[in-house]
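What you see is the complex with one protein chain gone and the rest in place.
Take a look at chain A:
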Amino acid sequence: MKALPRLLMATALVAAPALVPVAASAADLIVGFTLDADTLDPANHRKRETETIIRNMYDGLVTRDANMVVVPEIAESITQVSPTEYDFKIRSGIKFHDGSTMTAEDVKFTLDRITVDGAMGGQTSPRKGLMGPVASVDVTAPDTVRITLSEPWPILPAMLPNQQIVFKAFVEKVGDEGLATQVNGTGPFKLAEWRKGDAVILERFDDYYGGATDIPPVGPACVDRVIFKIIPESASRVAALLAGEVHIINELPAFSIKQVEANDGTQVMTVNGTRSFFIAMNMEGEYFDDVKVRQAAAMAIDKQLIIDKILGGNAAPIDGILSPDAFGSSELPKVGYDPEQAKALLAEAGFPDGIDVTMDTEGAFKDTAEAIASMLTNAGIRTTVTVGEGAQLSDKWRTKGAPKSGDMFFTSWGNGSLDPFDIFTPTHRTNDRGNSAGYANAALDALLDAAAVELDVDKRRGMYREAEMMINADQPYVYLWVPKDIYGVSKRVTGWQPSADSRINLHDACLN
């Protein structure tokens, strides 16, 4: 048994010479990232995190700049031929990572693979829903692809950045399962190695055509390698940034901002997010069917105080569903913080002694929900927070058309395109998939349906303004805020800025 202490000593001795400061290779830009990619197949996932990683290896017909403006990427120009037809002229000389030249046929193959039922080995792409009413894709000239819609859909260009072009011959060679782990794209980086669950290692593609001409600099990427290092735990991600092990981290918690700012060599970067937070009030329930009770709830909450104290000032208050940056957003009447008026409204509604309600939320938002609950309680809406799990809450509050149980639901809805179509309609149209409040307003339904296919930009903007005024008056939800996306960034990183769609585009990033 003397062997055991010896073994301990031996372990220590082997480890000892290795105890030197940690240093990454000089030209590796490392991103501390929350989640690994599910797959590297651009057509077979539904996660933003997966798309963020894939997007550095694959380019799309169009892309967005950091300010969310859609600009041509693989396409040279876009022409709307008719309300339902768009022509995309393809740039010449674009190469895939293996040196093959990209053609219009690859674009058609890619879009067919997404939009045609069963096109992925019998399965239908989970990204089909992002392509709306696309009816067909045709190569009309050697360098031109035409997308035909079954009905007008003005947001096609805004939705197209979500799709990336694959190489037809390569997909046919490796198969759909092969494409889950192998990459042959046209993007600025090639796949070097995917250490699953640990890291995705990318190398610069030297024959890169340069990317979108509207997003300078145009040309091959700046750094030799970029690495998405998967660190799910926030505290560890922050630690890795402070230790200099990674250069960019996403989802920096608001309470770590000061720590990152105080540290030499790191800084905080923010960008307006696209996710709206709100509280659904069950309009089929016993209290919130009365607009006075809903208004009372809205008045009882001091949004600005929560934004300042819990979110570190990193959120924009909203009075309707749309983010201030979204298309169609406008100044709306504000519901001021007034707990006394809230109590009076409750009394008018027949509840002079207040009401007892519950508010569902996910664990991640418990603190904020508790703060809101205490404000509501002060105004006579005595609120108990119940923490549930995402899938279970989704079952309870988001089953399309199912009767609602429960009183309130603190939740959010993403709007990556910043177009009202994929946030306003799902959360407010009668019985739609995100209508947790159980709100039903036939006039609003008609307006939203008409706005979805309206091609006149100004008229469409006016329609969403009208819709926002309707819901501002009806208050099916307490509209809260749109948080900023917060990143911790090493001061060695230049040329990179966060993007509102939470993509981390590393083409232009350099490391000093």
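By definition in this document, a residue touches a chain if its C-beta (ideal position, glycine included) is under 8 Å from a C-beta of that chain, and two chains touch if they have at least 3 such contacts; residues count from 1.
Note that contacts and distances are computed from a predicted model.
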Which one, "Aspartyl/glutamyl-tRNA(Asn/Gln) amidotransferase subunit B", "ABC transporter permease", "Nodulation protein E" or "Putative tricarboxylic transport membrane protein", is the UniProt name for the chain you do not see? "ABC transporter permease"
I'm checking contacts with the chain that's been left out. Which of A:T140, A:T399, A:N431 or A:T494 qualifies? A:T399
Return the single residue from A:I201, A:I248 or A:V268 that touches the missing chain. A:I201
Among A:A243, A:L305, A:V457 or A:A473, choose the residue that contacts the chain missing from this document, as touch is defined above. A:A243
Per the touch definition above, residue among A:A66, A:V139 or A:A180 touching the missing chain: A:A180
Tell me which stretches of chain A touch the chain missing from the display. 1-2, 4-5, 7-8, 11, 14-15, 17-22, 24-25, 28, 30, 36, 38-39, 41, 44-46, 117, 122-124, 126, 128-130, 176-177, 180-181, 193, 195-199, 201, 225, 227, 229-233, 235-236, 239-240, 242-245, 389-392, 394-396, 398-399, 413-414, 422, 426, 433-434
